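Below: the structure, in structure tokens.
The other protein chains are all here in position, but one chain of the complex has been omitted.
So, chain A:
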Amino acid sequence: MTQRKRLANTQSSSQNKRQSVPLASQEEDDDSTFPQPSSSQVQRGLERFTPAQVDQKTAEVVQFFLVRDQKKIPVRRADLVKHVLKDYRNIYPEIMKRAARTFDQVFGLKIVEIDSKNHMYILVNKLETAEAPPITSPTNPKTGLLFVVLSLIFMKGGAVRENLIWNTLKKLRVDAGEKHEEFGDVKKAITDEFVRQRYLEYVRIPHTEPVEFEFRWGQRAEVEVSKVKILEFMGEVSHFLSERGLSLCTDEDGCFRVSISFLTCVCVCVCVCVCVCVLAP
């Protein structure tokens, strides 16, 4: 299995405003107490502070974003207001505008709202993923695992029952029930870590008894991961397999499986025949 060195980042102009129902209900925020200030309120608010103070507050917001984003945790507006803005909450739109400008001009990053109901933001790269960078970051080994899951979901049209994921991974010799030497607790990585980071959504399928869940692409995947890259990745996997006489296909119950291609069978047969002819007197 080809392992991705780095998660492909690409600029996405469309913001995903899909309303998700995350499994963990503590995602509900108390943002309802924060009314969006009007532009005249912002103007008046700005007069209360010196330019230097506003600059400093902007810098704190930038720092806050960077620290959170380093851990792939989305930033909630409620947290931003509570922990950073405080007295400056009335000029929140102006501060956000300046922070966005700083991210753009200094870091080449973009603030993207991934959840317009709960007001959650992530940072997305504006620079194109470059070919063969000289320094590869300390790679997160789970990126390869994530890419496989994203690819499976993509190939199945956007949603996959969780059993299909576990079964397919098993066939790729990644047993979600056991501790994997590279990925660790695979089940936890997929159902907890990737979901928290918003790469995946883990959604209950209605009217199922016993309860069944399915996986979809999460909001971060929608804006960060290009479908083109996924197709390229799948292409690489296919190529890798085909070089070894194997191919990807789906069987009757919808599992992906690796099968020996017809061509290889032919080759094997030819080899056997040749050997027989040579050895025979």
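Here is the rule we go by: a contact is a pair of C-beta atoms (placed from the backbone, for glycine too) under 8 Å apart; a residue touches a chain by one contact, two chains touch by 3 or more; residues count from 1.
Keep this in mind: contacts and distances are computed from a predicted model.
Look at the chain that isn't drawn here: its UniProt entry, checked against "Non-structural maintenance of chromosomes element 1 homolog", "Dolichol-phosphate mannosyltransferase subunit 1", "Succinate dehydrogenase [ubiquinone] cytochrome b small subunit" or "Carbonic anhydrase", names it "Non-structural maintenance of chromosomes element 1 homolog". Residue A:125 is the one among A:41, A:125 or A:143 that touches the chain missing from this view.
In the full complex, chain A touches the omitted chain through residues 50-53, 55-56, 58-60, 62-64, 66-67, 70, 83-84, 86-87, 102, 105-109, 125, 127, 130, 133-139.
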